[in-house]
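One protein chain omitted, others in place.
Per-chain numbering from 1; labels A and B assigned in written order.
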Amino acid sequence: MWKTVVRRVVIMIPQLFVLSLLVFILAQFMPGDPYSGAITPETDPARIEELREKAGLNDPWYEQYVRWVGNLVQGELGKSYTFQRSVGDLIGEKATNTLWLSLLSVILLYSIAIPLGILAGRYNNSKLDKSIVLYSFISYAIPTFVLGLLFLYLFGYTLRWFPTVGSVSVGLDPGTLAWYWDKIYHLILPASTFAVLGTTGVIQYLRSEIIDAKSLDYVRTARSKGIPMRKVYSKHIFRNSLLPIAAFLGFTITGLLGGSIIIETIFGYPGMGQLFINAILSRDYSVITALVMLYGFLALLGSLLSDIIMSIVDPRIRIE
Amino acid sequence: MFMQIDNLKVHYPVRGGFFNRVIDHVHAVDGISMEFEKGKAYGLVGESGCGKSTTGKSIIGLEKITSGKIIYEGEDVTNKRRDRKSAYNRDIQMIFQDSHSAMNPRKRVQDILAEPIRNFLSLSPQEERKRINELLAIVGMPEDAKLKYPHEFSGGQKQRLGIARAIATNPKVIIADEPVSALDLSVQAQVLNFMKDIQNEYGLTYLFISHDLGVVKHMCEHISIMYKGRFVETGNTKEIFENPQHIYTKRLLSAIPEVSPIGRIERKRERVNVETHYQKEHNLSFDEKGRVFDLVPVTETHFVAASPTIKEVI
Partner (left out) sequence: MVSVSNDKNSNIASSPPTGFQVIFREFIKDKLALVSLIGIILVTAYVFIMAYLFINVDEIMRVSLRDKYAAPGEKFLLGADQGGRDIFGQLVIGAKNSLEIAIGVTIITSIFGIIVGLICGYFGGWIDNIIMRIIDFFITIPSLMLIIVFVTIIPKYSQYDLVLIISLFAWPGIARLVRSKALSEGKRDYVNASKTLGTNDFIIIFREIMPNLSSILIVETTLNFAGNIGIETVLSYLGFGLPPSTPSLGTLVSYANNPLILQQYWWCWLPAALFILIMMLAINFVGQAFRRAADARQRLG
C-alpha cells in the first residue's frame, strides 16, 4: 500500500520537472523582461543592460532555469508589474476566493450527483431514471460558458435572484455574519454552474455501478437469505459503490481549475481564473508564469490524489 | 529427424520492488525437448497453466524464446520463427482453441481463408478462388459459406473453417491448441475424427495440446505430460497408459472418469491410493524447489523425470 503511494509520488517528480521546463520555455518566448517596463526615453540603455546583467538575464538558459526553479521553490515568484506587488501575495489573495468557490462547487456537485446517481441506479429504466439520464446527458453536452451565461442572464439579470458580479458587496464589515452570508450569496450562481456541469461523471458512474451490483452474486446471495432489498442497498451496494466516488475528487480538482478561468470571467468573480485572464490581457508575464505553474502543479496533485484514493479503495490496481 | 525442439525455455520477467525492476522470472516453459517424426501426432498434456499453450505458441513464433533451439528439416529456425513470410511459417500452422475469437468478425469467410494464401502462395485470383472452394469442400462446407461472416456459423462449423484456414497453404506441421475443448461433446468427436482423416490424407504432423487425456489417447501416438513448465513423463501412448512411471502421470490417469458402474469402489480406492502416494512421494519426485527433475530413460522411447540419486521412483 505505502509502496504504491510512494511510487506514485515519485512519478510526480519527472512530471513536475517537465512542467517547470515547459513553463520556463513558454516564459522565454514571452516578449520583454522585468526591465522592459522600466524603459523610458530618459533611461540610459547601458544602465538597463547593467541591470539585466546583474539579474542574470544574460546567463545561459540552464543557469537561468536552475535559478528560476530555486526561486520557485522558495516561493519567490517575482513582481507583478501591473499591480506593482509581489506575485505571491497577489495570487494568495485571489486563491482564497477561488478556494471558496471550489469548495462550494464540490459540495453542491456531490449533493446533487450522489442522490441522483443512486436513484437512477436503484430504479433503473423507470421514468425517474430516464429523466436523470437525460439531465446528466444535457449537462455533459453544454459548454461551461454557455450555461454560465444563461444562468447569469436568467437568475442574475432577468429574475434578479442573485448578484451578477464580484465576491462580496461593498460596505459590509469583514468577519460579520452578514459578510459571510453575502459571500456565499455571491458564490451560489457560479458554484451551481460548475456543479451542474460536473455531475455527469459521478451520476453515470454511480448509476452503472449500482445496476451492475444488482446482478452480482453477493447481492443475490443477500437477497436469497431474505434480507429486504432496502437493506441490501444500504448495507451492501451503496457502501461498495460510493467509495470509488471519492476518487472523482481528484478529477474534479482538474475540472475546477479549467472551469475557474471561464466561470470567474463570466461572473466577474475575483479569483485566480480572472487574475489569469487579466494578466494575459495586460501581458503581466510574471503573474502568467506563476499561475500556469501553480495550476499545473495543482492538476498533477489532483491526479495524484485520485490515484492514491483509488489504490486505497481498489486493491486490484495497486500493483502496476 | 523431421523437427526437433531442444531444451526450450520461455521465461517471463516479474517486475516489482521500488523501481519496478525485474526481480524474478516465471518459468512458463523450463527446458523441454521434443522430437517429431513426419506424419505422427504428438500429445502435450497438462493442467491449465502448466505451459503447454506457451510451448505451442513459442514453436510457432507467437512467444519469445528465452533459450533453446528449434530445428526444422535440419535447419535451425529459432530466429526465423518471427520472420512472418519464411518457409518455416508457411509449413507450420495453428488451430486455435476458440475458433470464434480466432477469426476476424468483420471479414467474410472467403477473406479469412484467403489470408494465408495471399501471404504465402502467389496465386492468381482465379486460382485463389478455386483453392478456397477446394478448402471448403475438404472441410465439408457448402460453397455459399464463402460470403458469410464467422458469427453466422455454429461452433463446430467455425472450428472446421479454422482447420480449413490452417491447411490452406499445405503445411507440414499443425499445432492444435485445445481444438475441441470449447465445443459440445457431440461435436468434439466429429471434429477429432475429421482432423484424423485430414492427417492421414495429407501426412500432417500434429502437436496436439490438451488437458484431456482421453482425447489425446484417441489422437496421438506419442504423449508428453507437462507439469510446471517441464515434462514429467514422455513416451508412446501405450507406455504412458499401461506403464505410467511418474506419480503425476498416475494421478492424471486415475482421474479419468470411467462410465461403467462396475468396479466403482475399487477405482475409488485406487484414486485415494494414488493421492496418498502422491502426497507421500512428492519430495521424491520434485526437488527441494518443487521443480521437476530431469528426464531419465525407462525404455528407448519412454522417459520419466526422476531424481538423479534415486533411479526408481515407483
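Assume a contact is a pair of C-beta atoms (placed from the backbone, for glycine too) under 8 Å apart; a residue touches a chain by one contact, two chains touch by 3 or more.
Since the model is a prediction, treat every value here as computed from it, not as a measurement.
Chemist: If I consider the whole complex, including the chain that's not displayed, which of A:I48, A:V69, A:A95 or A:L149 touches that chain?
Modeler: A:L149
Chemist: Determine which one of B:A145, B:V180 or B:L204 touches the chain that has been left out.
Modeler: B:A145
Chemist: Looking at the whole complex, which of B:G43, B:G156 or B:G235 touches the chain that is not displayed?
Modeler: Considering the complete complex, B:G156 is the one touching the chain left out.
Chemist: For chain B, enumerate the residues touching the unshown chain of the complex.
Modeler: Output for chain B: 57, 60-62, 84-85, 89-90, 92-94, 96-98, 101-106, 108, 115-116, 119-120, 140-142, 144-145, 147-149, 151-154, 156-157, 165, 190.
Chemist: Tell me, which residues in chain A touch the chain that this view leaves out?
Modeler: Residues of chain A in touch with the missing chain: 14-15, 18-19, 22, 26, 29-31, 137-138, 140-146, 149-150, 152-153, 157, 164-165, 254, 257-258, 261-262, 265, 276-277, 280-281, 283, 288, 291-292, 295-296, 299-300, 302-303.
Methods note: only the chains that are shown with their structure count from here on.
Chemist: Taking the mean of the CA coordinates per chain, how far is chain A from chain B in Å?
Modeler: Chain A and chain B have C-alpha centres separated by 56 Å.
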